[in-house]
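Encoded as C-alpha cells, the structure appears first; notes follow it.
One protein chain omitted, others in place.
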Amino acid sequence: MATASGSLVGSESEDIAERTPWSAVLGDLIRRKPLGAAGGLIVIVMVVSGVFAPLIAPFDPVVNDYANPHVAPNLTNLLGTDQFGRDILSRIIYGARTALLIGFISAFVGAFSGLVLGVASAYFGGLFDMVLQRFMDVIMAFPLIILALSIITVLGPLVDNDVLLVILAITIPFIPHCARVVRSSALAIREIPYVDAARACGFNHIRIILRHMTPNVMAPFLIMITAFVGQAILLEASLSYLGLGVQEPIAAWGLMLQGGAEEYAESAPWIAVFPGLAITLAVFGFNLFGDALRDTLDPKLRSQ
Amino acid sequence: MYEYIVKRVLLVFPTLLGAAILVFFLLRLIPGDVCELRMAGEGAYVDEEALAACRANLGIDQHILIQFVDFMWGLVRFDFGLSMWSGQPIVYEIGLRFELSLQVAIMATLFSIIISIPLGTISAVKADTWIDYVVRTFSIAGIAIPSFWLGILIILFLLIFTQSWFGVAWMPPIQYVPIWVDPWYNLSMLIWPALATGYRYSAVATRMTRSALLEVLREDYVRTARAKGLLEKVIINRHALKNAMLPVVTVIGIEFAFLMGGLVVTEQVFNLNGLGKLFVEAVTNNDYSLTQALVMVVVTIFVFTNLMVDILYAWLDPRIRYN
Partner (left out) sequence: MRKHVSTLALALGTAGALAFCLTGAAADAAPKKGGILKYIIPSNPPSADGHRETTFGTIHPFAQFYSTLIRVNPDNPSSPTDFKCDLCVGEVPKPTNGGKKYTFKIKKGVKWHKLSDSIKTSPEHKAMTKLVGGKELTAHDIAASFSKIVNPPKGVGSPRKAFFLMVEKIYAPDNNTVVFDLKYPSGAFIPALSMPYNFIYSKKVLDKNIHFYEKNVLGSGPFQFVEWQLGSHIKAARNADYYYKGMPYLDGTSAVFAKKYSINLQALRGGRAYIQFRGFPPKMRDDLKKALGERLTVQEGDWNCVLNVTPNNKVKPFDDVRVRRALSLAIDRWGGSNYLSKIAIVKTAGGIVYPSHPLAANKAELQKLAGWWPDLKKSRAEAKRLLKEAGYPNGFSFTFHNRAVDQPYKIVGTWLIDQWRQIGLKVKQRVQPTSQFYATLRRKKDFDVSMSFNCQSVVNPLLDVSMYQSASVAGNNYAAYEDPKLDAMFQKMNRSGDPAEQRRIMRQYEKRAIDEMAYQFPTMWWYRIVLHRTEVKGWKTSPSHYLNVDLSNIWLEEPLLSAK
C-alpha cells in the first residue's frame, strides 16, 4: 500500500480512531464509560477553576487576615480559613491553577522529551540506543522523590522561580519512564516493512520519525500524559509537604498541607482535609479520564 | 536463555557505575557544608579555624577528584566509611534502619497481594459491571490519595476514635522495637504505615491484575477451554490467572524495590526511623558519605530486583526476550 507518504499517514490514523462526529463520540463515551465521563467532568471543573480563578474565588488567596485565623467553615468562608486567616476555598481554587500549570507543563515537556528520545532510540538503535538506555536506567533506579529532592536542592540556587524549579524537578524523572514505554512501542513498529521501504525510497531520518513512527506511538503517549498529570500533582504535593516545593504565599494544594495543617489537624481539621481532598479528586479525575481514553483509543493497548 | 541472563547481568554494572557518578557529583553541587551546619547550625558563631579543622578531618577540603577516587575505591571494597554528620560507621547507621524499612516493605507487599489479587480478579471477571466500577474506583482512589495525607488521616482517626470510645487518646508507638523482641508493640507501630502504603501499592497491583487477566481471558486458549465446557472457575484459576500473574509479579517486584527508601514522605508522617527518613536527613545535612551510601544501597536493590524480575519474565514467557 505504499504510495505517497501522505496517504501512509492517513491509513495509519484510521487504524487508531474512527472518524465520527464529536457529539456521537461524546454521547458514546458517557454511556459506555461512566467512570471516564466522571473523570472528564472533574478535569473540566479543575481546568475551569484554574483558568477563571480570579473570577470565581471569593477572596484574595494571599492576603493575611490575622483577626480570623483557623475559622471553621461558615457562610462567609465556605471551607474555613487557615492559620493566616486566608480563605481556604479561594486558595483551593487558585491552587487548581498552580496544580494544572505544574501538572500540564511537567507532563507535556516530560512526555514530549521522552517521546523524542524513545523514538530516536528505537529508530537509531545500536550504540546510541544502548548508551541512552543505560542513562535512562540510572535515572529510573533512583526513587522518584529522591531524584526530585536532589534536583531541587541542586538547582535551587540557580533557578530563582520556585514554580519553575518544581516543574524541572518533576519533569526530569518522567522522561526516562516515558522514553521506555515509547521505545517499546516504537521498536515494534520499526520492524514493519513500510519503514524499510521508506528508507529505501530515500526519505531522511527525521521525516520517517515524524511522519511514520510518531503517530503510531501517539496512543500510549496520550495515555501517559494523563497519568503523568496526576502523578505530577501528587509529586508536587509531596515535595511541598517536605518543604521543597513551591513556597509561600503561592496557593498550592501540597503547600496547604504542609506546616500548619498537621499541627492543627485536631482542632482545625478543615485546613488538612480540604486540600488533600482536592488533590485526591484531581488525580482521581485524571486517572479515570486517562483510563477511558486508553480504552477508547485502542483497547488492546495496556500501558505498563 | 543463558545468553540473555549474562547480557542482563552485565548491564547492571554500567547502571550502578552511572548511579555512583551521578550521585557523587550531584551532591557536591548542592551548596552548604556539613561542618558549618554542625558547628553553627543554630545560629551560633564559629570561627574559620574550627571549620577548617572539621573539613580537614572529614576530607572534604581535598580536590574533588581525589574524593571521587576515595569514594569509588571504598565502594569496590564495600567500605562505606563514616557518616560525616555523626561520625558513626555508615554500615551501622543504615543497618538499623534497613530492618524497619524491610519490615514495612514486606508488610505492605503482603497487604497489597491480599487485596489486589482477589479484587483484580473479580474486577476482570465482572468487567464493565457495577462491581467492576466499584473496585476500579477503590483502586484509583488508592493511587490518587496522597500517601502522607492518608497517614495524617489515619493518625487523626486513631486519636479521635480511641478518645471517644475509650476516653484515652491512643497513638501508635514512636520507638522502634524489633518484631522478635515484642511482636505486639512492633505490629501496633508498623501496621498503620504498612496499611497506608499497602493500599496505594495494592491499587497499582489491582489494576495490573485486572488488565492482565482481561487480556488473557480474551486469548484463544481460554475460548477453547470454554468451548470444551470447563467451569469458569477452573478456567480462571488454572489457566488464566497463572498466565496473568506475570505482569502482576513484575509490578509487585518493582514496587517492592521502590518501597525500600522510596517511602520518604510516609516515614515523615509516622516518624519511622527508616531509610527514607535517613535519606532526607542525610541530604539536608549535606552528609555526602551517608547520602552516597544510601543512594547506592537503594539503587542496587532496585537494579537487582529489576534484574530478577526480567529474568523471571523471560524464563516464564519465551516470547518476551526483547533486547
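In this document, chain identifiers A and B correspond to the written order of the chains, with residue numbering beginning at 1 in each.
Everything that follows uses one rule, which is that a residue touches a chain if its C-beta (ideal position, glycine included) is under 8 Å from a C-beta of that chain, and two chains touch if they have at least 3 such contacts.
It should be emphasised that the depicted structure is a prediction, and the values quoted were computed from it without experimental measurement.
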Residue in contact with the excluded chain [from B:66, B:171 or B:234]: B:171
Which residue of B:12, B:40 or B:113 touches the chain not shown here: B:40
Options B:26, B:54 or B:249, residue touching the unrepresented chain: B:54
Per the touch definition above, residue among B:88, B:129 or B:224 touching the missing chain: B:88
Positions on chain B contacted by the hidden chain, ascending: 30-34, 36-48, 50, 53-54, 56-57, 85-88, 92-93, 96-97, 155, 159, 163, 168-171, 173-176, 268-269, 271, 273, 277-278, 281, 284-286
Contacts of chain A with the absent chain, listed as residue ranges: 64, 66-67, 69-70, 83-84, 153, 156-157, 160, 162, 243-244, 247-249, 259-260, 262-267
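Methods note: only the chains that are shown with their structure count from here on.
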Whole-Å gap separating chain A and chain B, where each centre is the average of the chain's CA atoms: 22
Contact set on chain B toward chain A in their complex: 11, 14-15, 18-19, 22-23, 26-27, 29-31, 133, 136-137, 140-141, 143-146, 148-149, 152-153, 155-156, 159-160, 211-212, 215, 247, 250-251, 258, 261-262, 264-265, 268, 279-280, 283, 295, 298-299, 302-303, 306, 322-323
Chain A residues touching chain B - in the complex, by the definition given at the top: 34-35, 134-135, 137-139, 141-146, 149-150, 153-154, 157, 184, 187, 230, 234, 237-238, 241-242, 254, 257, 261-262, 265-266, 269, 272-273, 276, 279-284, 287-288, 291, 302, 304
